[in-house]
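A single protein chain has been omitted from the complex, and every remaining protein chain is retained in its original position.
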Amino acid sequence: MTQDNHNNAYKFGMVIDLDKCTGCGSCMVSCMSENNVPFKEDESNKRDSITWMRVYKLTNGKSFPDTEIAYLPRPCQHCGGEGDHGHSPCVSVCPATATDYGYDTGIVSQIYTRCFGCRYCMGACPYHARYFNWWDPKWPEGMEKYLSPDVSPRMRGIVEKCSFCYHRYQAARDKAYYHGDKDHIKEEDYQTACTTACPSNAITFGDLNNPAHKVHQIVKPDPHPDPRNHHVVGKSRNPKVFRLLERLGTNPKVYYLSEREWVRKQGDHYLEGEWDKIKNHHGTTSHG
Amino acid sequence: MQSATRKKQATKVIVSSVTSKNQKHETLNFNGELYMKVDRRSFLGLGLGAVAGVAVSPVGLKLTDDSSIWTQNWPWTPVPVDGRVNYEKSVCSLCPGSCGISVRKIDNRPVKIEGLSDYPVNDGGACLHGIAGLQYLYDPARVKTPLKKNGDKFEKISWNDAIALIAEKLKGIRTEGTPEKLACITDKDQGSVSGLFRRLLETFGSSEFYTMPSLESYLELTASTFHGKGNTIAFDLENANFVLSFGAGIIEGWGSPVACFKANASRKERHAKLYQIEPRLSNTAANADKWIPVNPGTEADLALGLCAVILKNNLFDGSATINFMGGFNKFNAMLKRDYSLSKTAKITGIKASEIEKTAKMFAKAKKPVAVFGKGRGDGAQSLKELAAVHMLNCLVGNINKKGGVFVKPVSQYLNFPSQSMDRVADAGFGKNKTGSTVNQLFEKIDKSAQPLIEALFVYNANPGYNLHDSKRVKKTLDKIPFKVSFSSLLDETAMLCDIILPNHTFMERIEDVPSGAGFAKTVVGLSKPIIKPLLNTKHPGDSVILIAKALGGNVAKSFEWANYDQCLESVTSNIWSPLSKRGFVVISKGVPAYRPLVNVSFLAQNPATINAKGDYALTLIPIDNMRLINTGTASSPFAVKTVSDTVIKGKDIVVEINPLTAIGLKDKGFATLTTPLGKARVKININEGMMPGVIGMVRGLGHTFDNKYVSNIGVNINDLIGQVIEPGSGLDAAFGIKAKLVAA
Amino acid sequence: MSELENKAKNDSTISAGEKIAQKIKDDKGLGQGVILFIIAFVVCFAGSTLLFPKLLYSKKEQPFNFDHYLHVYEAGDCEACHYLREDGSFSGIPKLETCMECHVEEPLGVTDDEVVFVKEYLAKDKEIPWHVYAKQPDCVFFSHAGHIDTGARMDFNECHGPIEETKTSRTYEENRITGYSRDIWGKNIFGIKKNSWDRMKMDDCAKCHKEETGHQGYCFQCHK
Partner (left out) sequence: MDSALIPEGAKRCSLPKFSIGMAIVGAVLLWGVWAMFLCWFKGLNQTNMNDYYGFALWIWADLAVIAVGGGAFFTGMLRYIFNIKELKNIINFAVIIGFICYSSALLILAIDIGQPLRGWFIFWHANIHSMLTEVAFCLSCYFAVLTIEFIPNILENRQANKVPFFHHLAHNMHGIMVIFAATGAFLSFFHQGSLGGVAGVMYGRPFAVREGLLIWPWTFFLFTWSAAAYGPSFTLLVTKMTEVITGKKLVKDNVVHLLAKISGWMIVTYIIAKIIDTIYWAYVTAPSLGFKLSHFYTDNSFYGYWILITEIVICGIVPGAILVIKSTRENPTLRLVAIILGTIGVCLNRWVMVLQIMAVPVMPFDTWALYIPSWQEVATTVLPVAYGIMLIALAYRYLPVFPQEKELNSVKPITESE
């Protein structure tokens, strides 16, 4: 498979309904227990606390009683990079090829045993989705027995991040092989741990390339580059859907949905007056 | 001549380098000597040759590679063992939510808890505490074996000795003819294990069976106040189209949390509205269609004010009032007198127009429901507030209608065989209970000079942490001469007990788990042992049976099961077959058929509103945060990890305050919080979502047991709030307390 | 003044030309130096190549000898013990449970190994701590389903060698530094492969993938 052959490739993505998200934290814990994420005595310094899925609190900045809050869960955005060519901000900078872009799935990998901990990828990622293992992971005596063999525990001195629960894709692929249909992973056979855990069903996961999948139906990704910024590909044609920092051209595969304008506006930076001009412009209209 | 000597020496060098590999020193010495004799070039040749030889060999490359691979397989990084993946169904009993769970196992090792699809409560969803459930299994603070207190320390004791010791103490109490001096505190009165404790007390001769304050207990109290004893209340949130919540943290763990999350999430598709009334912009308030900030502690007044608007405008359901009794006119007159729009507006701090609008919207909604139980619904409440809110439901006639309130009898799915009572048991059981609630029990023990209670069983409850003025509660516990804890963890109350009989955790035991806490359906689930007990623990049911057997006489006769497993099968015989096969039984779903009477006499007297204690300028109120457990157990390390740094920072607790009231206080700065009960060092979070004049502090921190990941963080808010007992109901109605905050 | 300094002073009196002349004279020793170089080179090269692996790998015997040949003959095929599960995962080395399907109560043969098996493991209900020659490190995800009949239809020999013909279990060698099985890094210290199964490092996987699928695969294909 070459870089340009996207035809048979999956493009796994996610859409998170911020109006449904309650900030309850199920996705975070589900992710941690699924992926053998360690914990330490003090996790209140959020800048050295490993949470592949992190829920940010957004406020509208108004004073009492007009204040509003929204929660924004932020997994790794699995950026397709400028023009969606696979040169994600992190992938392109890793000196040792410890992270790559899977053109077959659209998933950005992180190989713990290859990474030597230069942290360049962390600097390059505007979403702070990458975490460094400042400490050796340690579990209280006996607790390491709950670790899952599907995800290898990390060692100190390396970077880790959300993998879209890739091991679940591996398992789904194994199952598909067994049942003789290796080219078709069923939507329900590959769902991330945060998606299945969310008690509000705020998270939808699936193949953005597959019109039968719910993510595709909600996002309606535009296959054409944004005419005003050719780096941006896959913009949603749903006016209520946005991506984080879309203008940077990182082309994330995580989309957000909200009815609230102030929430959508927090997805990116806008110069004065800019928002009003572009808030309702989403994608090209040529293809339905 | 010279060259010949050199050759000879050179040969020696070769020989030595071949033969004396193990005698490096000699070779070196030899070489050293040679240096002076053999010319520089020969020596250089030899040395360079050796270096080049090793360099060209794969040794260097291999060692470089291996050392890097070593860092990839550090022996201190655990390697999880692989095996066959299998899933087991069970029910989570960490909270009253009773969600179905699916446990992923590798061979026999549980590795992940997930929500169980198609389970009637949670249908696949799960909360963070349930998902982190495995951390409780391996909790460092677990009690590993029965313990006996000796002075200040615990020592190990065998199960046999522990049971014998308890039986001996209890027999002593019975011999003295005061069996009523045995009391028991549990978390709930539903389910077979609570049933066994209650049965033990009754056959022993005591009616002193208490449950900790919980939403379920408030629901039953409200139902019995309005609709007669033996009833409970449930809210059909998933069908209601206008939810008027009086601070109920619908997405903060209120009721059956996951079921509530689901009902709330479906609001968007159903076009249902949620109005949230509370002083703080909680997550529920933020997620609601409208947030109505109300002065803390005036929710009851607001509800009555809304009732007044509805009555005044004739917006109530006339057909519903047919069932009203106990002085509806008197109630109406009271409202007119005490809850005019302007008065209500003044008390609650809400604009009159807003009150009027809300009342009208509520009354005109198709399927309105008013929900009570501030926060998670298990904190302090007054019956006045519960009743006032419920009155709204009664007025709009949504009782036992789809999308309304379900009034139904408390589920009685258990069939205990009749118990054997002797003379002592009858006499003791016939005596009056010391208090109507556990708060009252402690107050009476505290105030009494004589020991009212000689022995106490504590199961699944942590009054020493969880009740207001917990320091006083701990002192009161000290006044009870003999205390037995049935706990998995060495929690605050267990630490004060004389004997600890450690329980299997919910992952290790079988148990019937009934749903409750206002959930519309009545479901009984079966919690199953997912893993063999890790430690020397027992099923609490087995512990009770063993104690009963050791007591002998009529008590033993009432516990003729070989073990808890047998007991469970027999007491659930009506439903055992589907329960054991499917893992759950739906006892009732849909709208209850009957139309209960509505007794308004309690409200008609206009009971007094309970005010916060003290006379400081600010009011401290508790915050229920979904990511922290606020009952006796501490949250899991994962849950604590998710908590924002605006709640916990380092070991400090952070309190919320509006910028208008934060005069002299800096965001992220330290302050001393003072209430009539004590002081605490806190960090400040200046938050626009908090009503001016109010300080918010999270519940669930300040644990003191031995788990460094979750304990000794922040303060326990219950240390700072003193209880205020509502006359009549006996409830601790002190939702908050007056406080001051000074920069430290 | 030190001796060194004196010497230096004396040396400095000799002109550069004289020095070069002296050098040429000394060249008689050049041959000797070269010979010494070659000898030292060969000795050290051979020494480190031959001795080093002996030091690097620890030898571990299997709990008892396992006769694959006999078991394949008795059980019919490999899949009787090593099979794919319904979910597509691979069963790997069988658990005691699988052994007991045949070795129910009494031994089926009378070898000493079987006595060990029955006494030490079957009777004590203890899993056999086999050393797995083909054990990949924890970071590797390997899909048997993707490689055998359900997938690429590879023959198991290609990675595991003709193990079905073995009657004895050879000594397991473990790298003392990395904990890897020697089979993974490679039998030969120079990395020379005679058979396809002589080494199972990432590059070996990638090479085959490149040949068979046209792409060596993305990291996550085999990593977890």
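Each chain gets a letter, A, B and C, in the order it is written, and its residues are counted from 1.
Quick note on the criterion: a contact is a pair of C-beta atoms (placed from the backbone, for glycine too) under 8 Å apart; a residue touches a chain by one contact, two chains touch by 3 or more.
As the structure is a computational prediction, the values presented were derived from the model and not from experiment.
Considering A:53, A:94, A:193 or A:208, the position touching the chain not shown turns out to be A:94 (whole complex). Touch with the chain that is not drawn comes from one residue among A:48, A:66 or A:261, which is A:48.
Taking the whole complex into account, subunit A touches the unshown chain at residues 45, 47-48, 56-58, 72, 79, 82, 87, 89, 92-98, 114-120, 122-128, 130-136, 155-159, 244-245, 247-250, 266-271, 274.
Mapped onto subunit B, the footprint of the missing chain covers residues 64, 67-68, 70-72.
Everything below uses one rule, namely that only the chains that are shown with their structure count from here on.
Mean C-alpha position of subunit A lies 39 Å from that of subunit C. Chain geometry summary: the mean Cα position of subunit A and that of subunit B are 31 Å apart. Counting only residues that touch two or more partner chains, subunit A has 112-113, 152-153, 171.
For subunit C, residues touching at least two other chains, in rising order: 87, 89, 137-139. On the subunit A side of its complex with subunit C, the touching residues are 1-2, 97-105, 107, 109, 111-114, 150-153, 163, 166-167, 170-171, 173-180, 182. Residues of subunit C touching subunit A in their complex: 84, 86-89, 137-139, 141, 143, 145-146, 150-151, 213-215, 218-221, 223-224. Those residues of subunit B that touch subunit C in the shared complex are 3, 6-7, 10, 13-14, 17-18, 21, 39, 41-42, 44-54, 56-59, 62-63, 66-67, 69-70, 72-73, 75, 79-80, 82, 84-85, 107.
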